[in-house]
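Apart from one protein chain that is not included, each protein chain of the complex appears where it belongs.
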């Protein structure tokens, strides 16, 4: 069975696994205070702020274990008690994290997304509406904006879109947070024009996904504006996301940010996603959202599902009507064209 | 530098690392739904309920990533909003988890510990005091009991002590939860008489520590009375402790629970702790708590600290006066007698 | 200036004020343990369960101070940590309580309302969708249903609608909670066919509003199924809603539930709302939702607002376009036809 449910199907990429094995029996201090973490932070800062300067000096990098906890803890750290977070109604925090944000006491204020994205105009209108509301003390204040790059539908914010959203946030004095759980696949996409440097400049906080992008686990939070997240380490500890053997995250991110490995991992996955999407189109299936990264969404007749499910596993993303199901296939760094062969043959057959 | 700060200084034990490497490029489903997790759960249940029967059929095993999150999520799952958790005033949840329990909305009600332990009489008195309190609607109800085995001072509850505490909890109708972050070192101790089977019978929920006992990370929660923790998986997800690549935990715990590896790892660490404790005693230092597992507590003259700190790292546990510091040394599965040589030589010298 | 912003513009109805004055210097025990509270609870139970029986014997009545706290505490008491509350997207808890529900850790799962109401089919579909969701451990479970009677748009659930919703909830095994902040105006409405007895039979928990219905403050929570809200008093205390001088609430509700005062107060307010709505219609304004209780919603040309605002105050409820504003007028028990005269004259003029 070829598992294409998501991009956390395999372990770590060989380079990361080799680094973990090589350092395994070393003894070092815990909770991210070790030298591997220090070195990995420097490499990430080098990639985000290649020109150095005051922003690089101020910026901070924190390693957490997984995406849900990263979203919940960053958002809990950024918001004041009366504030909520603006997000696309298809956003991960609004749909698939079991109420993790609400569990920290904050509302997710959703905006209707188009192909997984919200835009600067929507955000500005929501903020303006709140400010003009005569009973605003009785409504949840929009306190920050959450985006995913790529989005939950595999689409990308362009540099122009992200610049506009960042400008709206800065005008309003609220932080912009970008969830990069799948960032490798965004950075590597043909149509992408948003670099790490752009993210570091336009977002106040963002994270670089490890779990779905070549690591066993781990997410690297980059805080470009640390005054927004003072005392973040005790918060990470309190919410249970400070890995005791923190070094494991340093070793992994240090490897991923050596010799361009991180983007390289995304590139092949995006290419294979393109190959698979083309095969699905050729087969006559309707593409729901144009594929640009490693997630592919197609409308499949329900009658075809059983046969397809024998060749590959996938996730169902709802039903547009009684006869069709939207299906998501996800490629990742571990997948090869050989792995896909049986599925491609089936689609051609 | 020999790091003896804690038992999370090294990576995973070789058998675990080999298993992770061997399975690394396999693709499997996420979040603990894979076959490695299923197999590991069976092995743990076999170890806890060797005679099978209805308790084994009812019991559940969940894998989480780290200790703080495990404590916070189990406690949040067990308590009703108006309840608190009874714990030793030296308990991890009361002291060293950055307010993780309070962050879930619950008070830690502390009882004065003796050598890290509380006893059945104290617990019964606290519950009786609450029940007799005319203003009990205005005080926090004791809703469960939290113990650590071994305790934060390396000591052990005896079977007799644990049986008495369990009886008090059952009389009062409140669950007993045992934190086994270092359980391997308890199970392997010479003086220990509490087996996994006893824990499974006397506690309602307990966890078997992986992070400090041979795994890269991971804790296995055994729920002997699952009616107390219905819908626990969405809670684990919501609180950010459901590992996407859940298989990693299944592979590790499956290995740890093969051929008695888990207890074997603890045994050598406990033995080395005994060797080191004896050397410290011979040197003339006062032992604060008699060593029985892998944690050693000695009172060291402040004047000796700089020289000692050049040979080994350790944690400081407070000052009994102006001239002394209580110091904790911790051995673990990864340590060898060769690693200790320089320190032992120093103490002899 | 005639204040028609809401129904909390005046103090208490004369009968209530007289009772408070008459008992003012008495000394009694606190926190609702006094005889006035006991008597008021009996009267409310008599009104809800006139035939007595086991339901009356089991049911409980609690007095809280205000509506937001009542909603938040009841919902926090009813839900398990992984659950959310289903509500109309126009529901008070979704819109106008500053994130009070999320502050207790729970998501408000909104359904699109029609004239302020949701229906049994929507609720059933939502629950069925959750149950069929393959990733339901990653989504918020619908754990209860919240309705308002009358709704935030002044409309009423019919007995048939409420019966259908109650049946869906019981099928699904989740509680139904009805917010009756303005219940007097519902009970008194010409078109209403839902009695207190029906509410007590069909809802698991509901509250009888005092603040907006003749009391200085206070809400009476009726728990028809007390096993759902065990240990509710310490929760009320913990969340700061247990009035120290609890007797004040007993005196007020005892008075409101003597000689049919509660419904009588609603009747005149509803009648005056009808008079005002008719005048607005006659003036040519478009009614947004047909008036049945004490809230009136009309679309007013923006050009008319300044002049209107000189005669009466009101709340703005959003703008259907650039030239119109939806305006809400609210009558209450304290209002007389004489109070309305200037406004009626203005509209006729």
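In this document, chain identifiers A, B and C correspond to the written order of the chains, with residue numbering beginning at 1 in each.
What we mean here is this: contacts are C-beta pairs under 8 Å (C-beta built on N, C-alpha and C of every residue); 3 or more make two chains touch, one makes a residue touch a chain.
Quick caveat: nothing in here was measured; it's all calculated off a predicted structure.
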{"item": "Missing-partner contacts on subunit A, residue numbers", "value": "31, 76-77, 80-82, 105, 136-138, 141, 230-231, 233-235, 237-238, 242"}
{"item": "Residues belonging to subunit C that touch the chain removed from view", "value": "2-3, 5-6, 8-12, 14, 17, 20-21, 23-30, 65-70, 72-73, 97-100, 103, 211-212, 216-217, 234-235, 237-245, 248, 313, 334"}
{"item": "Those residues of subunit B which, in the complete complex, touch the missing chain", "value": "81-82, 84, 95-99, 102-108, 134-135, 137-140, 315-316"}
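To be clear about the criterion, only the chains that are shown with their structure count from here on.
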{"item": "Whole-Å gap between the CA centroids of subunit B and subunit C", "value": "49"}
{"item": "Centre-of-Cα separation between subunit C and subunit A, whole angstrom", "value": "42"}
{"item": "Touching two or more other chains - residues of subunit B", "value": "234-235, 237-238, 242"}
